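As you look at this complex, bear in mind that one protein chain is not there, while each of the others sits in place.
Up next, subunit A:
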Amino acid sequence: MTAPTATLPKPSEATNTVIEVRFEGGWAPVCEPAALLPGRGVAALLPDGTQIAVFLDREGRPYAIGNRDPFTGAYVLSRGLLGSTGGVPFVASPLLKQRFELTTGRCLDDGDGEETRVPVFPARIGPVAG
(Lines give C-alpha, C1' and ligand atoms only; values in the text may rest on other atoms or scores of the structure.)
Protein backbone atom coordinates (compact mmCIF):
# COMPACT_ATOMS: atom_id res chain seq x y z
CA MET A 1 0.00 0.00 0.00
CA THR A 2 1.20 3.46 -0.74
CA ALA A 3 0.00 6.24 1.46
CA PRO A 4 -1.32 9.14 -0.57
CA THR A 5 0.74 12.23 -0.20
CA ALA A 6 -0.91 15.58 0.12
CA THR A 7 -0.17 17.70 -2.92
CA LEU A 8 -1.28 21.03 -4.24
CA PRO A 9 -4.41 20.99 -6.35
CA LYS A 10 -3.85 20.53 -10.04
CA PRO A 11 -6.32 22.87 -11.68
CA SER A 12 -7.80 21.51 -14.84
CA GLU A 13 -7.09 24.67 -16.76
CA ALA A 14 -3.89 26.62 -16.67
CA THR A 15 -4.35 29.99 -15.08
CA ASN A 16 -2.14 32.95 -15.13
CA THR A 17 -3.35 34.77 -12.07
CA VAL A 18 -2.41 34.57 -8.41
CA ILE A 19 -3.93 35.78 -5.16
CA GLU A 20 -1.65 38.29 -3.51
CA VAL A 21 -1.82 39.45 0.10
CA ARG A 22 -0.13 42.60 1.40
CA PHE A 23 2.00 42.43 4.51
CA GLU A 24 4.72 44.61 5.95
CA GLY A 25 7.20 43.55 3.32
CA GLY A 26 4.90 44.21 0.35
CA TRP A 27 2.54 42.01 -1.70
CA ALA A 28 3.09 38.29 -1.24
CA PRO A 29 1.76 35.78 -3.80
CA VAL A 30 -0.19 33.07 -1.97
CA CYS A 31 -1.85 30.68 -4.40
CA GLU A 32 -3.77 30.64 -7.60
CA PRO A 33 -7.52 31.35 -7.27
CA ALA A 34 -8.38 27.83 -8.46
CA ALA A 35 -6.89 26.44 -5.23
CA LEU A 36 -9.92 27.84 -3.41
CA LEU A 37 -13.60 26.97 -3.59
CA PRO A 38 -15.73 30.12 -3.75
CA GLY A 39 -17.37 30.47 -0.33
CA ARG A 40 -14.52 28.74 1.48
CA GLY A 41 -11.05 29.52 2.67
CA VAL A 42 -7.57 28.12 2.98
CA ALA A 43 -4.79 28.76 5.46
CA ALA A 44 -1.55 30.22 4.13
CA LEU A 45 1.72 31.50 5.45
CA LEU A 46 3.08 34.99 4.84
CA PRO A 47 6.83 35.25 4.30
CA ASP A 48 7.20 36.49 7.90
CA GLY A 49 5.59 33.32 9.16
CA THR A 50 2.18 34.82 9.98
CA GLN A 51 -0.76 32.45 9.51
CA ILE A 52 -3.54 33.96 7.42
CA ALA A 53 -6.92 32.76 6.22
CA VAL A 54 -7.64 33.51 2.58
CA PHE A 55 -11.17 33.38 1.13
CA LEU A 56 -12.91 33.78 -2.20
CA ASP A 57 -16.52 34.97 -2.33
CA ARG A 58 -18.97 33.69 -4.93
CA GLU A 59 -17.92 36.45 -7.34
CA GLY A 60 -14.30 35.36 -7.03
CA ARG A 61 -13.14 38.34 -4.94
CA PRO A 62 -10.32 37.50 -2.50
CA TYR A 63 -10.12 38.38 1.21
CA ALA A 64 -7.46 37.71 3.86
CA ILE A 65 -7.61 37.90 7.66
CA GLY A 66 -5.54 36.44 10.49
CA ASN A 67 -6.13 32.71 10.87
CA ARG A 68 -6.30 32.79 14.67
CA ASP A 69 -9.74 32.65 16.26
CA PRO A 70 -9.44 35.14 19.14
CA PHE A 71 -12.10 33.35 21.20
CA THR A 72 -10.36 29.98 21.35
CA GLY A 73 -6.82 30.81 20.29
CA ALA A 74 -6.95 28.07 17.65
CA TYR A 75 -5.71 28.77 14.13
CA VAL A 76 -8.88 27.72 12.35
CA LEU A 77 -10.68 30.69 10.82
CA SER A 78 -9.72 29.50 7.33
CA ARG A 79 -12.00 26.51 7.88
CA GLY A 80 -15.11 28.55 8.62
CA LEU A 81 -18.02 29.12 6.27
CA LEU A 82 -18.45 32.38 4.41
CA GLY A 83 -21.65 34.35 4.56
CA SER A 84 -22.84 37.87 4.04
CA THR A 85 -25.18 40.18 5.85
CA GLY A 86 -26.24 43.47 4.34
CA GLY A 87 -23.78 42.89 1.53
CA VAL A 88 -20.79 42.63 3.90
CA PRO A 89 -19.00 39.29 3.75
CA PHE A 90 -18.06 37.47 6.95
CA VAL A 91 -16.59 34.17 8.08
CA ALA A 92 -18.10 32.16 10.94
CA SER A 93 -15.51 30.47 13.14
CA PRO A 94 -15.83 26.70 12.85
CA LEU A 95 -15.35 26.31 16.60
CA LEU A 96 -17.86 28.54 18.39
CA LYS A 97 -19.45 30.19 15.33
CA GLN A 98 -18.63 33.86 16.06
CA ARG A 99 -18.72 35.83 12.83
CA PHE A 100 -15.94 38.16 11.67
CA GLU A 101 -16.32 40.72 8.90
CA LEU A 102 -13.80 39.98 6.18
CA THR A 103 -13.38 43.65 5.29
CA THR A 104 -12.85 45.07 8.78
CA GLY A 105 -11.99 42.05 10.96
CA ARG A 106 -14.73 43.17 13.37
CA CYS A 107 -16.54 40.47 15.30
CA LEU A 108 -20.32 40.62 14.80
CA ASP A 109 -21.14 38.43 17.79
CA ASP A 110 -19.05 39.53 20.75
CA GLY A 111 -20.54 40.28 24.11
CA ASP A 112 -21.65 43.63 25.47
CA GLY A 113 -19.23 46.44 24.83
CA GLU A 114 -16.43 44.14 23.72
CA GLU A 115 -14.71 44.94 20.47
CA THR A 116 -12.93 41.82 19.32
CA ARG A 117 -11.13 42.07 16.02
CA VAL A 118 -8.92 39.94 13.86
CA PRO A 119 -6.24 41.46 11.65
CA VAL A 120 -7.20 42.18 8.03
CA PHE A 121 -4.77 41.92 5.13
CA PRO A 122 -5.51 43.55 1.80
CA ALA A 123 -5.83 40.92 -0.91
CA ARG A 124 -5.99 41.11 -4.70
CA ILE A 125 -5.72 38.95 -7.76
CA GLY A 126 -2.72 39.79 -9.86
CA PRO A 127 -0.84 38.34 -12.78
CA VAL A 128 1.76 35.65 -12.13
CA ALA A 129 5.10 37.34 -11.82
CA GLY A 130 7.69 36.54 -14.51
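The definition used in the following text is that contacts are C-beta pairs under 8 Å (C-beta built on N, C-alpha and C of every residue); 3 or more make two chains touch, one makes a residue touch a chain; residues count from 1.
Everything that follows uses one rule, which is that contacts and distances are computed from a predicted model.
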Among "Permease prefix domain 1-containing protein", "assimilatory sulfite reductase (ferredoxin)", "tRNA threonylcarbamoyladenosine biosynthesis protein TsaB" or "Sugar ABC transporter substrate-binding protein", the omitted chain is listed in UniProt as "assimilatory sulfite reductase (ferredoxin)"
Which of these touches the unseen chain: A:I65, A:L82, A:C107 or A:V120? A:L82
Touching residues on subunit A - with respect to the absent chain: 1, 3-10, 18-19, 29-32, 35-40, 42-45, 47-51, 54, 57-58, 66, 68, 72-76, 79-87, 89, 92, 94-95, 97, 99, 128
